[in-house]
Structure formats: structure tokens, C-alpha cells
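Starting off with a structure, shown below.
With one protein chain held back, the other chains of the complex are shown just where they sit.
Coming up: chain A.
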Amino acid sequence: MASSHQASGIHAARLSAAEIADNFGDLHAPFDAHEATVAADRCYFCFDAPCMTACPTSIDIPQFIREIQGGHAESAAKTILNQNILGGMCARVCPTETLCEEVCVREVAEGKPVEIGRLQRYATDLLMEQDVHPFTRAASTGKKIAVAGAGPAGLAAAHRLAMKGHDVVVYEAKSKAGGLNEFGIAAYKSTNDFAAREVDWLLQIGGILIEYDKGFGKGLTLEGLKADHDAVFLSIGLAGVNALRTEGEDKEGVRDAVSFIEDLRQADDLTELSVGRNVVVIGGGMTAVDAAVQSKLLGAENVTIAYRRDRGAMGASRFEQDLAASKGVKLMFNVMPKAIHGNGASAEIELEYTEVADGRVKGTGETTRLAADQVFKAIGQTLEGAPQGIDVTGGKIAVSETGRTSVAGVWAGGDCASGGEDLTVTAVAEGRDAAEDIHTSLMG
């Protein structure tokens, strides 16, 4: 018998297949051609446009929007992809509300920005639907470059390097490419298997070979990569997760949010995915919101995000907070986990209220308890499996502006590398820029 909202414990099929399908539909419906024209017409074609400056990949936004206005969205797509080869995914997952759209003069003036993200998606989708890959490879350089990790940074680097005429081998620890595009981020931001389709489309450039199930600790060493390749780019992401260090953390029903999201993203049938009746997510970033919202969409009755600081300090943008609230997720601020109670399995979480003194969070002594048959930990990921002998700073591989590490011939980018926010778009920029630097240093 099918489960329901009210069944306690962790169960699958809390909602019908139809309800699940509806819940996990596209967060933002794509524009049709007329909507895109009208939305594009709102762009003022600003001089030295703030949106372009705010974009980590420096996409020429006024230009691509004008190309949509002019009725040639294919050119717009090329303008986008030239700067950001994962422009299709970024159009879906970028927190535009804190990047391009935040500084759009119409956001500042009217609170209603030009819908840059949706316009970008319109253009890139159009090109991808035509199965056009608008880039070609330069003549072969005879150089061979290793990329460790097929996430956004690795893919962006690989594409740019292949375009320059190098041969690229991407080593991916999992059995599928895409990194967090494929295994992270919320399903409703990447519907219809978009991440995998985008990878296939990207590989049309040629010259990129992906070897799966290979990573550091899985058959690869940095020395080996260096010996066999002319340069190495590390984009291994943040494979570790932080622990709560809270009493009861080992109880059944307590797990990492990233693994829940990964299971969700890889599930063929979401009605078979289990979720608790009372879910508590610990954390305040995008991962916390993604886990909480998707729990709700799977049919959890009560979902709470418990964050130890106040709203303003939350890593998730206001848009993401409001999205969570609109789906029925309760946001609790200034609370931290004190203990997880239950007989073998989690039944309740005890939260202690906090205050911030001198920038440090500390408990006030006052506590509250929430029913919690499932607790997700979303308190940050950590660098794991970085090659020995490479400099690490602040928990990340130390890199220069162009991604050079402390080891000659080795570059790094994406979430595993220092500098920049942990965003898809930032990873793409870092991969692209490192590729340019690799090319310059090899060919210089």
C-alpha cells in the first residue's frame, strides 16, 4: 500500500507519481519565442553594463540579449557559450538574483530585472535543440593534458583545451560526468536529464576522452598524471562532508544532504525514493535549501531548515529562502543541534538557541525539540583526496589568479581550489581561465 504524508518514519511513495512529476517540473518555465522577444526588449543595452561585470564568466549580456531581439538567438547562444561553455546549465542554476540580475539597472530602479537567466536559457536551449555545436578545434598541438574531475570546472577546462588543439583526457572518479551538475543541485533546476545532455553536447568538440571510475585513491597519482601528460588540471571538487559532532549523529535517519540529493538526482523513479515525515535540515546554504525543498516535494509533512546564525548570514540567497518558504519549508534561525534523540533511529532533534558574540556563535542554554525522523546535514563540504605535496590554504588547493598550484605543471579550479564562490559559473570561469593559461604556458 502506498505510503502517505502522515506515515511516520522514512518511506517512499508519500505522493502519487503524478504529484511527484508535477512537483519536480521545471522551476522556471522556458520562454517561448514571443516571450523571449518581449523580455529582451526590456534590456536597456547599458553602456559598460553592470550585469556583464557581475557575471563570473563575463558573458556579454547586452550583446546576447540584443541578438535575441534581432531574431537570431543562435548568435546569442554563441556569445554566451564563447564565455561559458556550460551557459545552458548556468542559465538554470546560477543565483542570478545575486549576480547579473541583482545589478541590472531595472532591478535597482524597479525591483524587476531583465530576466537574464531565462533569456540565456532560451538562447542556449535553442542551439542545443538544433544539436549545433558552434565551436571547432584548432590544428592539433600534439600536447596531451590531464583533467582530474569531470565537473563544471573540469569540463570547461577540457573544452577550452580541446578547442585550442590539445588532446584531453578527463579522469572521473564516478561513473558519470557532470559533477554537481549531475549529482548535486535541485532536480527542478535541471529537468529532462539536462546535465547529461549538456555533457554530450559539450563533447561534440572532439579531442576529449573521459575515463570513468578513476581518481586520486582510485588508481591515479599526481606523479603518474604528470609523467603521462604535458599539463594537469585538478577539478576534484569537495568530496568530503563536515560532521555535526553532535550527540546522536550516528543514529539511523541522520545522513548527509549531498548524498540524499545525489540519490534523488540519480533515481529513475522518485516515488521509490524514501523521505521522512518530519525532516530537519541542518545548515544554511544552497545544499540545505535543495535538500529541504526536495524533501517537501517528495511529500514530507514537516520540513525545517535549522540554521545557527540569522537570516542575513545565510548562504542561500533570499530568492532561495523564499522558494523554500513557498514550498512550505519552515526556516528557523539562530538554532544549532544539541542532540539527536531516538531509540536507534532518530525521532527528535534537540536544538539550542544561539547568539553571536564577537562573531562567534554560542548557545544560550535555551533548547527546543522538533520531531525528526530524518536529519540532513548540510553544513559544508571539504576537500578530500587532494594529492600529497600540493599547497592547501583555507581547506582548498592554493591557486594563483590563473589557477596555477604550488606544483609546476599543475593547475586547479572549481570548488577544490581557493578563490571565488562555490558556484557552477565560478567553476566554469576558473576552468576556462586555467585552460587559457595552460595553453599559453605550453605554446608560449
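The rule is simple: a contact is a pair of C-beta atoms (placed from the backbone, for glycine too) under 8 Å apart; a residue touches a chain by one contact, two chains touch by 3 or more; residues count from 1.
Everything below uses one rule, namely that contacts and distances are computed from a predicted model.
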| item | value |
| --- | --- |
| Candidate names "dihydrouracil dehydrogenase (NAD(+))", "RNA polymerase sigma24 factor", "Sugar ABC transporter permease" or "Substrate-binding domain-containing protein"; UniProt protein name, chain not shown | "dihydrouracil dehydrogenase (NAD(+))" |
| Given A:L27, A:C46 or A:L442, the one touching the chain that is not displayed | A:C46 |
| Touch list for chain A against the chain that is not drawn | 34, 37-38, 40-41, 44-50, 69, 105-106, 108-109 |
